[in-house]
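A protein chain is absent from this complex, but the other protein chains hold their places.
In this document, chain identifiers A, B and C correspond to the written order of the chains, with residue numbering beginning at 1 in each.
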């Protein structure tokens, strides 16, 4: 292609591209978009679970949930920092989120209707995220890969916590078990959609694979997730809402039903149950905080001026 | 005194003063202040009970409570209308409430901590209000007297509802009975203070009595309330928090302990548990509604202009 | 599904719309722009609460498990509530309150008017009484929408914003209900109300110098027990005391 030779050589040797290395502009732009979208997803993703912090049914669960949502803010910080190594600015990326020019994962446009949704998000949504993200720990761009190593470690912790919430519910009272099953019924298909459209409908995947940003196809990752999750569902004593799930001895994989992407495309277009709510919550927090950020900047400037004066005097 | 002869004659004959009658300026001012304070008390009094509308424990109780708070708004309307017959304006009176220049009854500066407080307010606070207000149905100023007839009829209905709430609680679970007793313990002394300071410390009473605005002294009304309430407390199976209450055969009244007015004076000075909250709630509602009132006026003006145009054309 | 289950679900939908709307209306009492409006909004809330109580009691009879109005109001979980999204979201702006009441009460009015001839005697009785109450709600909301729309520049802008904000939730009111209940003349099929409701609302908007919003419909799902995230908070507040004393009478 048109890529610089040293960049091509680096990728060919499975080396890591670092911020000061020469890189194609399209590679840089693709990474900025992907990392920003990932960062935005972490901070928008605070909301559905944050919705249950005040109502968590035990103090232990409340503490775990607060720590988890806090981790998501932390992931956002790592990821914005990784994006900034590519010459962009966190404030600009946030503006693009707030104005709708950059996206976040559509999974966060669903509401958390019951406490069991907190479990289902941990188990299924974080589970799917891990399957998506583990290969990114070997992404060709160094700062992103290193951020993902930290993120994945914490995500797998979250995934276990989600599993444990559902396990407790599933082995609790009939009402608790029903709550768990209902949450899984609502979360299963959206979580399969987190891997993106089918491979034959995913135009940018080939270039991302060539650049070592993407390592596996959408469908491969989806299959990996299903294979990982079906036995866990059995362990939980919960059913997945897909009658076509069965072990295929020949393929060595679980078969599963066809994902209906119509809904996903509606949600992406902005027509999910919570799109407007999520974005306006985020924008409101940002606008309400403007005076605070302004004050912090003004104070820092004053302090710098005072130091200069002290030095000059 | 300096009062006009026809006014003095009217009072001497136990007649009613009507808006167009000649009346002393001090009489008018006293009435405006008293009626306004009474009206303000009705509308501030919506808040402590309004605090439980969303949380009423049965739909029947919710309906009764909504209707009761609505009645308080209605009483406010009657009373502001009565005040307006004396040449003042509701908007001005509200401004005086909002700026703290006119008062409302201090009893509404206590919080409603539990559902039982709704019962205690109905039984004790409305009960005390009735004792205060029944004589006002014979007040020398006609519009005020007539407004009080309507108010008293509804208040006695409210008082029975409060009694009924407490009766149900008192005969319910141990937790309910404790809740009822607790509310009565907190409301009893403040409700005795609703009759104002002792007679020998009540400088304006004599003039109000002479003018036929006030018919009985503070202490007489307080005694009447105690006499009425003690047997009702027995019927409820609740105790009043005053060990000195006992029947005095000689006097033909119940004896009771000395009211400690220190607290009342603190609350009147603005230092009650909810003074600031009550006033700021009221002011916020008024300010938030300014654009609506402005729009209604602008629309009425436009409509009037359109009618004029239509007539002229 | 047994016929009774369908009827139970249908009646619950009507009941929960009224109950949740009344719950939100109660917030306004002591917070209205003027005293007359405290009285009026309390009246409307009381009417809605009364409808809810009658309908819940009937739903409990249809269900046949001995649940009364309070069991259904206080001891059902969020996923079992059947009200539309229009009524459940918190609102603290008077323009929004009036925009919502205009949409909701105009729909309720046409619904109850049609339901007054239901083959189900209880429903027709409830509807025949409620339609008169709701006519007042429509009138009240219409007058305010006109005053605010054709009032000051500020009120015009705010009223249009309020209308734009509520309009996405209108569509859910017209989702079809159980076809067998409709065929049996028990239920009114909401799609049939659509054009009448729209015409009536548009007439009010025209007089108010407001434009019909061009906005995307919200997804909805309340009739299937899928609510907005605000519903859980509403129920927590409404039910906490009753659930704290499950064995008590009040």
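The criterion applied here is as follows: contacts are C-beta pairs under 8 Å (C-beta built on N, C-alpha and C of every residue); 3 or more make two chains touch, one makes a residue touch a chain.
Because the structure is predicted, anything quoted here is derived from the model rather than measured.
*Asks:* Going by the touch rule at the top, give the shown chains the omitted chain contacts.
*Replies:* When the entire complex is considered, the left-out chain reaches A, B, C.
*Asks:* In the whole complex, not just what's shown, which of A:9, A:26 or A:175 touches the removed chain?
*Replies:* A:175
*Asks:* Tell me which of A:9, A:22, A:67 or A:235 is the one touching the absent chain.
*Replies:* Within the whole complex, the residue contacting the unshown chain is A:67.
*Asks:* Residues on subunit C that touch the omitted chain in the whole complex?
*Replies:* Residues touching the hidden chain, for subunit C, are 77, 233, 235-237, 239-241, 243-244, 246.
*Asks:* So which bits of subunit A touch the chain we can't see?
*Replies:* 43, 46-47, 50, 53-63, 66-67, 69-70, 73-74, 76-77, 80, 115, 165, 168-169, 172-173, 175-176, 281-282, 284-285, 288-296, 298-299, 302
*Asks:* Can you list, in ascending order, the subunit B residues touching the missing chain?
*Replies:* So the residues of subunit B touching the missing chain come out as 51, 55, 111-114, 175, 182, 270-274, 277.
Following the convention adopted for this analysis, only the chains that are shown with their structure count from here on.
*Asks:* Using the average of all C-alpha atoms in each chain as its centre, how far is it in Å between subunit A and subunit B?
*Replies:* Computed from C-alpha means, the inter-chain centre distance equals 58 Å.
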